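Complex shown without one protein chain; remaining protein chains in place.
For reference, chains read A, B and C in written order, and residue numbers begin at 1 within each chain.
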Amino acid sequence: MKVQEFTKGLVKKNPVLVLALGLCPTLAITTRVENALGMAFSFAFVLIFSNLLISAIKGFIPKDVRIPTFIVIIASFVTIIDLFIHGYSPSLYEQLGIFLPLITVNCIILGRAEAFASKRPLGETLLDTAGMSAGFALIIVLISGIREFFGTGGIVIFGHQFLPFILSSPATGMILPPGAFLVMGILLAMLKKMGVV
Amino acid sequence: MENLLSIVIAAVFINNIVLTKFLGLCPFFGVSTRVRNALMMGLAVTFVMSCASILTWLIYEYLLIPFEIEYMRIVAFILVIASFVQLVEIVIRKTLPDLYRAFGIYLPLITTNCAILGVTLINVEVESYSFVASAVNGLATGLGFSLALFMMAGMRERLEISEQPVSFRGLPIAFITASLLALAFQGFSGMVE
Amino acid sequence: MIEEIAVLGSLGFFFSTLLVVMSKRFAVQMDERVERVRELLPGASCGACGFGGCDDFAEALVKDPSLLGNCRLMGADERRRAGALLGIEVKETWWMVANVRCAGGSKVLFDWVGEKTCSAASSLGEGVLACKYGCIGLGDCVRACPFGAIELRGNTPVVDEDKCRGCGLCVNACPRGVIKLIPKDAKVIIRCNSPEPGKVVAAACPNGCIACKLCEKACQVGAIKIENNLPVIDQSLCTSCGACVEACKRKVLVLRFPKPLATPHAS
Partner (left out) sequence: MSAKPVVVLTATCLVWGVLLGITHVLTKDKIVEAERAEINKVLSEIFPSASFVEENGYYRCIENGKLVGYAAIVEGAGYGGKMKVAVGIYVDNTIRGVRVVSHSETPGLGSRVAEDEFLKQFEGKTLERVWLKSDGGDIDAITGATISSRAVVEAVRKGMEELARRFSL
């Protein structure tokens, strides 16, 4: 049963595709694969540590202040990662922009904290959050790959070229909001057709 | 001081928080199946957004800046928003029970609504508005959110009873509708200086 | 360094005291019996009990326990536990279940390309079918049922009687009144909804009742009468012998329990 806790986050209970959570960052920062990697890393850091802490001290939190306490813990982890990214890679900080602080209210984190971490033991929470962040990372890298390739013609990660610029006039619409919704819609439909979702 | 009208038009149409800034998508897709629910959610979000904008601006101006701990804005703002939403829920449940029953279930949802924290951060950080401007921006963004939610709900109700491929039913078709809506709203961009 | 602690600490302290004080001052005296009763209710808020959902119904129940019978959706033991909680003795009542009074098969006048709902299809002129009272089969009843008790087979709805709780939402959803609630122990049911005279029904649909009165003659106990061109069955007289079902050439009548049922003792 233990491993299943991890793998369910990847596909069967993928936070974005199945639970339809965390849509805001998924659509907003997936204009470049580099951003997606940065977001995936910081998201995983916050999700795993905050849920672990919540699961550890879930016994002591009285009902009246449950949500404010959870949120202070999550927000503090986000502030820590925010400061570190601001200090160590300003370009990524510029790209992620407002969506870095918004990890605090990312529906997945508080959702998992409320639904899972505040009820289940530490070990399971670790597996669950690791699975969830892996699932989240998987989907946002996939979407940003599609959008960047079609939107700018090629994929550039940390400076070096992955796919050659074969598209002479790229569909810049892909990088704009309508393109984001469209890619997500078609992707969900395909996955539904393949019976994955 | 930014002229207020241009803020309102910008917040509702041009950079509509849902369709161009991608904030508040989880409730946007979750609640937009019924027009009645959408209106209720829109009202609740507009109310909380305006109050939150005022509260957070005051805290930023008179607590964070004097102590030079602006970086703490995330923790301070979200603590204020979460407590404020919980307070509203407690007060409404006692004083207006039927209003509470009408949109009670949406209140806890609002705390995790990215749009609320998003607006408060935009007010103080990205746009650095004055007090009145950020209050007006909070209200206008709430109206923008409700407008997008309302239109989406109208369309999705019609979609439910129209013919569409099986694999597109539900969320996929909702996303494609949202993409068309975003395309339409993009026509507004560049309208205000 | 101290500023962070001071500001965050004071914010936390201020809001937590505010929350505790407010939750005390604005505590809603929920009668805990209402809450316990609410848990026993199915929670579908279908409105069949005549209240605005299970929350209203729970509050009303605590004030007047005899309303318990109104809720058809409760399981037998939940009803007994709720009765015990409210201090009344619970009588088991036979339930109602939905019955689709149309076998389909009416000629189709035109191909409907508009919105796929029965109410839309039946609003244009006299509706899509030659028979003005027949089921259109676009599933308004299926969408209305909170328990998924009705499915469309071909384009005629079929009721799954275990899931059906007789809440009546499908009856209101059907624009042509094809669905009626019948007692669960009804022995013979009819599958036509058209009060038109025989000639009109014969022209429109092969399975419709043309009021030929064969069933009336076949029944020894006189349990079946033709009223308004449709058979009406008195379920208490009927011994479910099936004579009328054989007599009917158009298979309008259906025997629900082929082997004769011991007369039900309404305890």
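Methods note: a contact is a pair of C-beta atoms (placed from the backbone, for glycine too) under 8 Å apart; a residue touches a chain by one contact, two chains touch by 3 or more.
As the structure is a computational prediction, the values presented were derived from the model and not from experiment.
By the touch rule given at the top, the unshown chain touches A, B, C in the complete complex.
Within the set A:52, A:80 or A:157, the residue that contacts the chain not displayed is A:80. Contact with the chain that does not appear here is found for just one residue of B:18, B:54, B:75 or B:133, B:75.
Of the listed positions A:20, A:72 or A:189, the one in contact with the omitted chain in the full complex is A:72.
Taking the whole complex into account, chain C touches the unshown chain at residues 1-9, 11-13, 15-17, 19-21, 24. In the full complex, chain A contacts the hidden chain through residues 31, 60-62, 64-65, 68-69, 72-73, 76, 79-80, 83-84, 86-88, 90, 94, 151-152, 170, 172, 175-176.
Even with one chain removed from view, chain B keeps its contact list with that chain: residues 15, 69, 71-72, 75, 79, 126, 189-190, 193.
Simple rule for what comes next: only the chains that are shown with their structure count from here on.
Chain C has its Cα centroid 39 Å from the Cα centroid of chain B.
Averaging C-alpha coordinates per chain places the centre of chain A 21 Å away from that of chain B. Averaged Cα coordinates give chain A a centre that lies 44 Å from the centre of chain C.
In chain A, the positions touching at least two other chains are 68, 72. Among the residues of chain C, those in touch with two or more other chains are 8, 12, 15, 19, 23. The touching residues of chain A, counted against chain C in their complex, run 64-65, 68, 72.
Residues 8, 12, 15-16, 19-20, 23 of chain C are the ones touching chain A in the complex. For chain A in complex with chain B, the residues that touch the partner chain are 20-24, 27-28, 67-68, 71-72, 75-76, 78-79, 82-83, 98, 101-102, 104-107, 110-111, 176-182, 184-186, 188-190, 192-193.
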